[in-house]
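Below is one structure. I have some questions about it.
A single protein chain has been removed from this complex, and every other one stays in its place.
Chain naming follows the written order as A, B and C, and within any one chain the residues start at number 1.
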Amino acid sequence: MKKRAATRGSGRKQADPDGSTMPENNHLDKEVHHLVELLNQHELTELEVEHKGMRIRVRRGGGADTIPTVVSEPGRAGLDRKGESAETAAQALAAEALATVASPIVGTFYRSPSPDADPYVDEGDFVKKGQVLCIVEAMKLMNEIESEVDGRVHKILAESAKPVEYGQPLFLIDPTATP
Amino acid sequence: MKKRAATRGSGRKQADPDGSTMPENNHLDKEVHHLVELLNQHELTELEVEHKGMRIRVRRGGGADTIPTVVSEPGRAGLDRKGESAETAAQALAAEALATVASPIVGTFYRSPSPDADPYVDEGDFVKKGQVLCIVEAMKLMNEIESEVDGRVHKILAESAKPVEYGQPLFLIDPTATP
Amino acid sequence: MFKKILIANRGEIALRVIRACKELGIRTVAVHSDVDANSLHVRMADEHVCIGPADSSLSYRNIPNVLSAAEVTGADAIHPGYGFLAENAHFAEVCESIGVRFIGPTSDHIAMMGDKAKAREIMARKGIPLMPGTGELKSEQEALESARRIGFPVIFKATAGGGGRGMRVVNKEEDLTRAFQTAQAEAKSSFGNDAVYLEKFFIEPRHIEVQILADEKGRTVYLGERDCSIQRRYQKLLEESPSPVIDERLRREIGNVAVEAVRSVHYRNAGTVEFLLDKDHNFYFMEVNSRIQVEHPVTEMITGIDLIKEQIRIAAGQPLAYRQQDIKLVGHSIECRINAECPDKFTPCPGTVTRFHQPGGLGIRVDSAIESGSVVVPHYDSMIAKLIVHGQNRDEAIARMKRALDEFVIEGIKTTIPLHKRIMDDPDFQKGRVSTGFLERFTAGPSA
Partner (left out) sequence: MFKKILIANRGEIALRVIRACKELGIRTVAVHSDVDANSLHVRMADEHVCIGPADSSLSYRNIPNVLSAAEVTGADAIHPGYGFLAENAHFAEVCESIGVRFIGPTSDHIAMMGDKAKAREIMARKGIPLMPGTGELKSEQEALESARRIGFPVIFKATAGGGGRGMRVVNKEEDLTRAFQTAQAEAKSSFGNDAVYLEKFFIEPRHIEVQILADEKGRTVYLGERDCSIQRRYQKLLEESPSPVIDERLRREIGNVAVEAVRSVHYRNAGTVEFLLDKDHNFYFMEVNSRIQVEHPVTEMITGIDLIKEQIRIAAGQPLAYRQQDIKLVGHSIECRINAECPDKFTPCPGTVTRFHQPGGLGIRVDSAIESGSVVVPHYDSMIAKLIVHGQNRDEAIARMKRALDEFVIEGIKTTIPLHKRIMDDPDFQKGRVSTGFLERFTAGPSA
């Protein structure tokens, strides 16, 4: 049984209003509407935009009661998640685009095919699309997890022989890196 | 038994924006109204816009869940109260200062000393400080309520022979008016 | 006793099971789909494992992922709640085979009770009174002959069925052919099995069910009945116990039949025997539900017995601590299901609950995993809370439910609270004069 999983972190960037969407003039109304929409869509607490002498800030609630619906990183504690939306804008500025390899199943994560074998990959290694990165054992079955992109292993996020849950990020791959 | 009560109504009068309290700039007015609408519609806490040297900020309560502690108009429903705070910012610009005469006790409000007598005062009348404005009957005692200021009776807010509660506004007096 | 229980469910029933485990000193593992990561049942559990995406077939119904979660957390038992995997005989079987205790009946009993036609046959052989009806129908001709014998109106039901799907009422002979075909097609598409059977259709019957508990040694008791006559499209909306029309003698009679029904097949753990009660107080066996039910709290309220704890104790091999004569029914209990749905139209209404404030005080119980800020996602059942009251008698219970419904604050989404208020104010309901057709008058709109 083989399973693949690699999700692009692009979903988090959408919260970022870039220059092209900024108003020229007099589009105040449209702009505020747009920001409110963004606020709603991303369940943000506050959104502030400053551009060509114009500054717009939109804020909602104390945030205390608002719980994000869709969570991109299950397994993290609730407190961490609340921080995410705040980080979103900052992270989006950094135009980094790492690919996350997440576990498609619940099971036990292994970095190597057997206890005495070498790991499939180490941080810094270059990998090819389709290359096996690790095994997740579930129900006595070994599921090989492959990379969906070419790139460099930026970070290994799980510890070998420990349980992982569905959607838990296992690797960050930098697809822009070349050997 | 005589009781006096007159509180400055700076908190209340904001609830009725008439022409004279509106800002010169028609555009600003429209804009503020628009922002308040947005605030209500999207249940926001705060909305701030700065544009060409102009800055507008609209804020509501302390968040959706916060219920005002001290309320200037007991007897009104909670929903009304929520609206008030939203209007506050826009109307604070107007510098009108009516004095409110509130009931110091719970009882029944009477505009005249006896059923067949003339009212103590009518709207538009000029009153002197210490002049009796009405009676509030409680526990079979007639309590005369006096004005604390000189001025013109701007509005009578309670209906004769109806119950009034503690702190309920009975009269608005315009202390700037002169005969 | 178990050391750690995995709860293979979500929402209020997952929280219900976690509460029972906490009170028993058993550690808990919540599983959840990714949209449920911040749910109350996840936060209240000692451990939690994300088992898949929102689609329940890939998460809550995903047997390998659920069992992997049990494996990696070292859980020694699984409580399935209701729905999802609760009546999946295969799941119970796999649990048994890998040595994780499935908290419920055996896989064989689940399979037996899951095949409604077969269950009826078994009960008929044991002498349990059945609705006039048939076994699985082989042909249209057989259906026609059976319908004539039973007498119209009749109803088609799917043998693999439940929840009202695959059901068709036939009032006269000429409508039978089309109804037969439609019922088969619906059964096929809903359950992957087109087998249907026929039953007598009663006008204005009551839905009466009996809660039973059976331990591993076979000691079996009944815990009074629940009256679930207030239904909408075969979905229960309000339940009460005791039934306003059942007296002590009839209660004992139905209770004994229910105990006989499950004891005859050596059934274990909690179960519910459903009956139809006609106007003359004749009762007919319908089916056995081999799970804990949504409406179990009304039974708990009048017996003082925690049914989830009993399920766990029985699964752990403990004997029942009481006999039939020890069970006393005290007062009256009503449950209103609060669903996130548009009033009158009954369409689901997902969204964010901006404010959630429960009623409180004497005789009030709320079972819900909702809190202020919770997001009701569109992927699952629309029931977001159960409001349960207990009173010294039915009148007090109704008065208490009215004031509790008035107190309940749920903002941001539409719910069935207004509908329940109208039911409480209904003179027929107040007199206990309801049948499974009762709610039809409300579906036509507020003024009907």
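By our rule, a contact is a pair of C-beta atoms (placed from the backbone, for glycine too) under 8 Å apart; a residue touches a chain by one contact, two chains touch by 3 or more.
What you are looking at is a predicted structure, and each value in this text was computed from that prediction instead of being measured.
Contact with the omitted chain, checked across C:N9, C:S368, C:S382 or C:T415, is made by C:S368. Only one of C:K22, C:R263, C:H379 or C:R433 touches the absent chain when the whole complex is considered: C:K22. Counting the whole complex, the residues of chain C in touch with the unshown chain are 15-16, 19, 22-25, 44, 297, 300, 304-306, 330-331, 355-358, 360-368, 371-372, 392, 396, 399-400, 402-403, 406-407, 409. By the touch criterion stated above, the residues of chain B touching the omitted chain are 62-63, 65-71, 74-75, 78, 81, 105-108, 138-139, 163-168.
What we mean here is this: only the chains that are shown with their structure count from here on.
Distance between chain centres (mean CA atoms), chain B to chain C: 55 Å.
Chain centres here are Cα averages; for chain A and chain C they lie 40 Å apart. Chain A and chain B have CA centres that are 53 Å apart.
Looking at chain B, one finds that residues 43, 64-65 touch two or more other chains. For chain C, the set of residues touching two or more other chains reads 354-355, 372.
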